[in-house]
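Heads up, one of the protein chains got dropped from this complex, but the rest are sitting where they should.
Labels for the chains are A and B, by order of writing; each one numbers its residues from 1.
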Amino acid sequence: MLTLRQLVIENTRFNLNSTVFRFNNATSFPLNMDISNQSNDTLVAINQLTFYRGDRLIFDNISLQFQRGKITAIMGPSGTGKTTLLKLIGGQLSPKQGSVVVDGHNVHQIERTQLYQLRKKMGMLFQSGALLTDMSVYDNVAFPLREHTHLSESMIRSLVLMKLQAVGLRGARDLMPSELSGGMARRVALARAIVLDPMMIMYDEPFTGQDPISLGVLLHLIKSLNTTLGLTSIIVSHDVRETSAIADYIYIIDNGKIIDHGTPTQIQQSESEWVQQFINGDMDGPVHFHYPAPDYVDDLLSYAT
Amino acid sequence: MLQFFQNLGHSTLARFNKLGRASFFLIHALSGFPKVAVRPRLLINQLYSVGVLSFFITTISGLFVGMVLSFQGFHILADFGAEETLGVMVAASLVRELGPVMCALLFAGRAGSALTAEIGLMKATEQLSGMEMMAIDPIHRIIAPRYLAGIIAMPILAILFSCIGVLGGHLVGVSLLGVDNGSFWGQMQAKLDFWDDIFNGVIKSIVFGCAVTWIALFEGYDTLPTSEGVSRATTRTVVNSAFAILGLDFILTTLMFGDH
Partner (left out) sequence: MQHSSTQDTLVGLFVASGIIGLFFLAMQISNLSSFISDDGYTVNARFQNSGGLKIKSPVSVAGVKIGQVSAIHLGDDYRAIVTIKIKNQYNKLPSDTSASIFTAGLLGEQYINLEPGGMDDYLHDNSEIDITQSAIILEQALGQFLFKKSADK
């Protein structure tokens, strides 16, 4: 019962920390945990990775590094395989060439059981939330605990309520996933992703299709979870403004290649015209508004002749 | 012409490829059975959705099939003055063929399509992928209990189908058309053998259960993760199951009753 007491104490401490989740203090994020001594080493390293889907080249010899305790964003237009990159890191897909090293393990060469051990330490937030539709919010968050641990039901309850409190949905524990809004579903999925206390979380398009309030909530959650839990975060997104607001480092990918990378300020001052068009959302630039076509006037008149 | 052979070769290869994937899938699912045995709750939940929810459609169909069989059989047998053998005819056709086959077809339509849709939607909404990322093997956690439940539920449903069918046949034959009660049952008992007829029928239904559930789960798991993909997979489940049932039934019948 000592462990349970400790849990409850931890729980209350977490609640204190969770005051940072309130939004009256939007711009400052207190660093509650000392993670600075680790901040320089790499948790995830992608080396010279090439990946084909069918005959289509998705990634052409790219290399990326993700620093421990930092929020790293991968940005690029839709359809550039950003989600594929996350699946490669998670070991769900295998590359044609190159390697993905997570916490010192080559994801595609370790054995299945080791990969599963590693995945317990990697949370992933899917675009849709990927909540199990036949279970309540509570059971969804408890799911990884019930599958992987032999904790008593009272312990599971404490842990689940703790994580739900962290995302502000402790009161929604009895709802079914179909009763949740998109933003709430993502928050529940976030609670589920952190319930095993992972070392990193991968976010797949967390901001897509969210109303401004949900968006604000998610932004704050991602940033504050990163600092309070000492997580390493990888965000895949094409929402430039939101992502640059919280990211420590940004990679921009297009056509299977890394176009540019750097801190948000460096990206802002990028010399690449393409990057400027992408981050500013300009209508015309290196990417033309018009799909390649013959001359407009010729085309219009061609029928008459 | 060359194009035709090219297409033929391509689709044959694609089919073999799919069969290979389905075989790996089956082996993977079977390897999850010990895990299901440790957690019977998972199995009970699936027995409910696969078995209990198919109960009504199965028994009602069984009742009507038995009644119609009895009605039609009576008029043919009456021409030969052999109404007493009505019970034999109804029971033998139900226990040997109609019970397992009709029940398996109904099962494919009711439970099989539901399984495909469920698994397909879980794939389309990234639930299976999500589970993998939570270090939980979806084939062990989701597929294996459903597969075991299908294998268990199918023979139970077929037995119930036959029982209710015989009772329906009795209702029409004895109560309505006036066949003697004693000879209805007596002839039946004299002609039908437990091992040759009933046991073989149960074996058939277990084989059908394995085949239909396998097809349903694999189609769901292998679907394209879009709504169109799921709906197509559901249709494929019903069609492929029907072919599998009829083909297997022919093979099994030849093996079991061939020497009679």
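In this section, a contact is a pair of C-beta atoms (placed from the backbone, for glycine too) under 8 Å apart; a residue touches a chain by one contact, two chains touch by 3 or more.
This one's a predicted model, so the numbers in the text were calculated from it and none came from an experiment.
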With respect to the chain omitted from the figure, which of B:17, B:31, B:175 or B:189 is a touching residue?
B:189
From B:47, B:143 or B:230, the answer for touching the chain not displayed is B:47
Which residue of B:156, B:212 or B:242 touches the chain not shown here:
B:156
For the chain left out of this view, which of B:26, B:68, B:82 or B:206 touches it?
B:82
Hey, which subunit B residues sit against the chain that's not shown?
41, 44-45, 47-48, 51-52, 55, 80-82, 84-85, 91, 95, 152-153, 155-157, 159-160, 162-163, 166, 180, 182-183, 185-190, 192-194, 197-198, 202
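The working rule: only the chains that are shown with their structure count from here on.
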Per the C-alpha centroid definition, the whole-Å distance linking subunit A and subunit B comes out as 44
Under the stated contact criterion, what part of subunit B meets subunit A in this complex?
121-122, 125-127, 129-130, 132-137, 141
Considering the complex alone, what residue numbers of subunit A touch subunit B?
87, 90, 92, 116-117, 119-120, 122-124, 126-128, 130-133, 143-144, 147-148, 189, 192, 196
